[in-house]
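Missing here is one protein chain; the remaining ones are kept as they sit in the complex.
To keep things simple, chains are lettered A, B and C as they appear, and every chain counts its residues starting from 1.
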Amino acid sequence: MALSAPGALQQMLDEIGVKDVAAVFEQIPADHFRKAPLDLPPALGSEMELKRDLVSKLRKNEDCETNLSFLGAGVWQHHVPAVVDEIVGRTEFATNVWGSYQSDHGRNQAWFEFSSQLGALLNLDVVQLPVYSWGCAIGHAIRMATRLTGRRKVLLPVLSDPERLSVIRTYCQPSEMESHIEVVPVAADPTSGRLSISDLKSKLGPDVAAVYFENPAYLGTIENGAAEIARLAREAGAETIVGVDPISLGVMMAPGDYGADIVTGPVQPLGVHMHCGGGVGGFIASRDEERYVREYNGFLVSIAPTAEPGQVGFGLAASHQNSYGSREHGKDWTGNSTYLWAIAGAVYMSLLGPQGFREVGTLILSRARYAARLLNEIPGVKAVWPETGFKEFVVNFDDTGKTVEAVNDALRARGIFGGKDISGEGHGLGQAALYCVTEVHSAADIRRLADAVKEICQ
Amino acid sequence: MALSAPGALQQMLDEIGVKDVAAVFEQIPADHFRKAPLDLPPALGSEMELKRDLVSKLRKNEDCETNLSFLGAGVWQHHVPAVVDEIVGRTEFATNVWGSYQSDHGRNQAWFEFSSQLGALLNLDVVQLPVYSWGCAIGHAIRMATRLTGRRKVLLPVLSDPERLSVIRTYCQPSEMESHIEVVPVAADPTSGRLSISDLKSKLGPDVAAVYFENPAYLGTIENGAAEIARLAREAGAETIVGVDPISLGVMMAPGDYGADIVTGPVQPLGVHMHCGGGVGGFIASRDEERYVREYNGFLVSIAPTAEPGQVGFGLAASHQNSYGSREHGKDWTGNSTYLWAIAGAVYMSLLGPQGFREVGTLILSRARYAARLLNEIPGVKAVWPETGFKEFVVNFDDTGKTVEAVNDALRARGIFGGKDISGEGHGLGQAALYCVTEVHSAADIRRLADAVKEICQ
Amino acid sequence: WDEPVVMELGRPGARGQLFPAPEQEIEVAEIPAAMQRKDRPELPEITEFEAQRHYLHLSQMTLGMMGISLFGTCTMKYNSKTAEAATLRPELAEVHPYQHPDTLQGVLEIIHDFDGILQNLSGMDQFVFQAGGGADAAYTMAALARAYWADRGELGQRTEMVTSIQAHPCNPATAAAAGFTVINLPLEENGYPSIEALKAAIGPKTALLMINNPDDMGIYNPEIKEWVRLAKEAGALCFYDHANFNGVMSKLSARELGFDACMFMLHKTFGAPKGGGGPAVGAFGCSDELAPYLPAPVVVKQGDTYRLDNDRPKSLGKIREFWGNVPQVVKAYAWARAMGAEGIAMASDISVVANNYMDKKLGEIAGIEISNPHIRKRRMEMTRWSLGPLAQETGIGTADFANRMADYGIDPWWMSHEPWIVAEPFTPEAGELWSKQDIDQWIGVVARIVQEARETPELVKSAPHNQAIAQVDGSVFEDPKAWAMTWRAWQRKRAGDAKARSGSA
Partner (left out) sequence: WDEPVVMELGRPGARGQLFPAPEQEIEVAEIPAAMQRKDRPELPEITEFEAQRHYLHLSQMTLGMMGISLFGTCTMKYNSKTAEAATLRPELAEVHPYQHPDTLQGVLEIIHDFDGILQNLSGMDQFVFQAGGGADAAYTMAALARAYWADRGELGQRTEMVTSIQAHPCNPATAAAAGFTVINLPLEENGYPSIEALKAAIGPKTALLMINNPDDMGIYNPEIKEWVRLAKEAGALCFYDHANFNGVMSKLSARELGFDACMFMLHKTFGAPKGGGGPAVGAFGCSDELAPYLPAPVVVKQGDTYRLDNDRPKSLGKIREFWGNVPQVVKAYAWARAMGAEGIAMASDISVVANNYMDKKLGEIAGIEISNPHIRKRRMEMTRWSLGPLAQETGIGTADFANRMADYGIDPWWMSHEPWIVAEPFTPEAGELWSKQDIDQWIGVVARIVQEARETPELVKSAPHNQAIAQVDGSVFEDPKAWAMTWRAWQRKRAGDAKARSGSA
């Protein structure tokens, strides 16, 4: 603080014409001032002490670089290119505030490039800057659908991530509220984990605002019937909302091509570290139709001509409809979000290009299938739906007589973080764990896992 | 490589009008091409694999963050402010090439600010951009002195760092060469480790080009007689060359104030990590007298007016005298050096300011004395000259019956890197180690060391 | 730099990031035919160097915090590189939130300790960090109020949220999104709503009161204790939106004033960087009485071990996945530890003094006017001003002014949240970061543009002139035929334009 220099504050007080600091707080009544004195830990005034405090504490963590981790389920260990880290860490971007097209043209262009590149992956023309998380993106998308259709029921797979589902439910409000949105689960085909089309048909009706499904889904399965689901929803007058993992889109069909109306997904796979869950963000996209655009809650960055012929600039489109512009009459709400990750995503996508997305998709898919196969070969261990997944898959340990917790404790002692324990999630899958394999897992890593599981389960 | 894209190279070959790549190598006779095929380790084509290779190898190192280190002797563990790391890592500076005042004004200004701030610490008006290392700086300074005086003998303390001394000897050439410079050691006062004034007097004479000493010296001692040494040298017509640790200059007298003619020192304490010894650099400074300026070997950055009134720019002064300008007739030689560390130093010095240098100097001095005292209290362990040092001091283990090697092995098993083993350096100090204590060592760290040494030596 | 859009760069086959083929022993797998991608996504094909150079250019074309920004309501802070560097270490960046808590002791300890710091600053009993910003923390409050009233069986009756028209838009917006009816209290001459209006608004239908104080005009509502008393008398929950905490840190305690809950913006008051709009954190704190309704997990200490408490049956559910933007919490912890109690008190002193210095200097410029000029008391840490007189005199409004400011290397000012209560508003906030030289320079620019508005208004109207780009044609932003949120859309609409032009030619 420049003004903490001796005398600097006094100089200002003199200019203002008051004798002490108390005078500038004159608006606060005397009996409002706090009585309890501040009782904070001692100041670490020097950077040296502060750094040591932070580093010594953080070193008590175990991380996924030292250990071999197979955790996913909403935040995944992917390779983050060093150039992404550099750009995101540039002080110009990292400490940027609000900006304007005049002063922060570069940042705005990077934002537009995020939406443009993601649009190319999705084959969709409108992409909003990311909201807080994928779950939040789904929540907003469902609320968009209810506004678009005037209906108040949403169908989604029973095999949903309880974490995202909890967020979705918060967006749909408790049933006591007048504006409540009903969340209705659709059954799964037990042989494939995919959405049951017959159950979907039985639940679709004139009261359904939207059908939501993920592709690949929470438990890793690929929804082959996506186009069919979208067709059925359309016939029922409902919006089709899809959740996709953008890192799959070099090998998986773009959701814009199978009839999705609103598309959501996580931003974290596009060049953001896991950050203990602090790397998440969620995107929302759609076709460029005014009825959709008018329902977005956040920042839509549009390219625009400038006063100089041939030159382009960037600014916020349809900004009056958000809560900054319309308070309680705005579309849901917005505020600080996760826009720095839009820049990470822009850099990441530009580094990969079409071929990079194809390669990384193939690599993840092939390695995940390899892992499922190796684990499946272990007596008592079963890969549920081993041939239907992308990067995640369910492993069942029932026949080993061990709980997932016991297996994971034993793995952890060997420097391996086993898959997420989903035994308690009520999916009826027994003692099961959700394993995640990405491009960072070499064949040797996967064999190390399989060998360890074998040893533990014998 | 943009041109490794399919077809890109062919497009150029077509433009040039040749049919294949071989054609552009037409100057090389056929029998010059290598016969042995390249046999390199397999390419790590993906960044992901490359990072993993690097990180997994580097993690086999033990470092001074995980361990508690008391190693110094030419590269020291100091706190590096995060802003220094940021600025040095900016791609604009880190990948900068050669530059010119037109295109790289900012870098040139940072260079000038390095010299200016270091000049303020030294109380001297001319500071050259750093050469490769402190030892190299001393070597060049001695050669400057021989050119200035036409004499070919240099006196320096017998208690010199063998590492720097070996570099100095390389600069002074083997005795078989006509232009050989004789290196003559001056005895030390055994009670203080300081230079023996009587021995100095006996060796000074009309053939002596320079007296070199360090302050604080290799073994940490402060040279109280500095002004006296400089006076004696001046009387003998010799140049006084001093080596100083810049981090001491908030509390120690500026060498410009006690008669030093040419001053050298390490750059690494000014905000550069140890980098396994790759953080070193050496500065050379002097008064602003033409006779000195005309003998510098490297880059002298001068401030200068520009075509716009009131504006300043920067450029290289007296550049024709270096080897770029004069080849074998230049002053020694120059080339790529350690100029990025000049930027680190500029940022570091601007962060500390006068008060920061005073604080860090006092802190180092006090903690080093505390460490010497605690170690000295251990039976059989003796701090040699405990009250004469700045940040380094000699500890003797003779009376413990243990070698320094044995002590250090035992310390290492406890996560502590003991002081540098100087037993074999021929200084007659017995089983002795040079301990370094800086601002990064808390009182608790020092007690941890003392407790460990006590345990080991009992 | 005259930097093209990234989609225009490159050449077929250029690569910025390679991936290895699957190892020999791994069979190459394929997506089922029905779901296979057949087309090539239309992404740029550039080298790593070209991607780096492009985005470095864009970073250099971003003013950000490189100049002087007295951007009101956002509280400009120094964002420590030390904390930034610590959070980028693998020990935090490469950590998964589902790891076993035994492997998360370091980060849990920091969160727990920081919780304690916020408890002390606010008087609240428990904080959580799940909310992704201040607005999300307001939403947390609204969702918590639902859970609270549902638990009491009164959710059907408690349907209203009361706030001030000057409260940050996120309060009414999140309450409305949560299903509450919003009642906005108008401001009186003294700059805050009357007790009478409050009394009329609250009653058995009131679920909660959401209020910030001081507000964005820099006015402190001296009747706030009475407000809270009245609201609680009516059974309502009271939420203190502490967005403007910077000027009252160490001076006020939300709990002592009677509030049930409050929120702090860590990316603002607590020195975490803003990232151009997040990742951010709205730290939400409440009393023990409300704690059972908090979103899970809550970090707790059991003996010497830190745990994640997920067993919260009355919880409102989740506001977002996982625990929040953890690195930002660590940075805020670092800020609080670096400052200590004295530093925090001093920062608040400085920010209010500096703001009053700024007010004094702005007051000397003819043509601009402070909001509610009849209020003589000194403002808090920011002040709403009006360019009304100058606009009437010269036609130059606050948006024109903002356009011109960037030409002087200074971030355009923040005008005002909706609704604009004063004409042609702008809201500077001096904060504790800037030196007197910085503030003087900022005011000098304002004075200079005021002069330009009188002497060369066209120059101001057509600004910016020395920025990367000229004035943007704002008409496209509300025109569905012209807006283009992606390169795809732009190409399509430009092609349409071209066709239309050639058709009409």
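Observations
We adopt the following convention: a contact is a pair of C-beta atoms (placed from the backbone, for glycine too) under 8 Å apart; a residue touches a chain by one contact, two chains touch by 3 or more.
Quick caveat, the model's predicted, so the values are computed rather than measured.
For the chain that does not appear, the touching partners among the shown chains are A, B, C. The residue touching the chain not shown here, chosen from B:Pro6, B:Pro354, B:Pro379 or B:Gly401, is B:Pro354.
Interface with the hidden chain, as seen from chain A, comprises residues 1-2, 5-8, 45-49, 81-83, 85-86, 91-92. Although one chain is not displayed, its contacts with chain C can still be listed: residues 1, 11, 14, 47-50, 52-53, 56-57, 60, 65-66, 78, 80-81, 409, 433, 435, 437.
Everything that follows uses one rule, which is that only the chains that are shown with their structure count from here on.
For this structure, the chains sharing the highest number of C-beta contacts are A-C.
In chain B, the residues that touch at least two other chains are 47-48, 81-82, 86, 91. Residue positions of chain C touching 2 or more other chains: 13-15, 17-20, 45-46, 48, 52, 56, 80, 82, 84-85.
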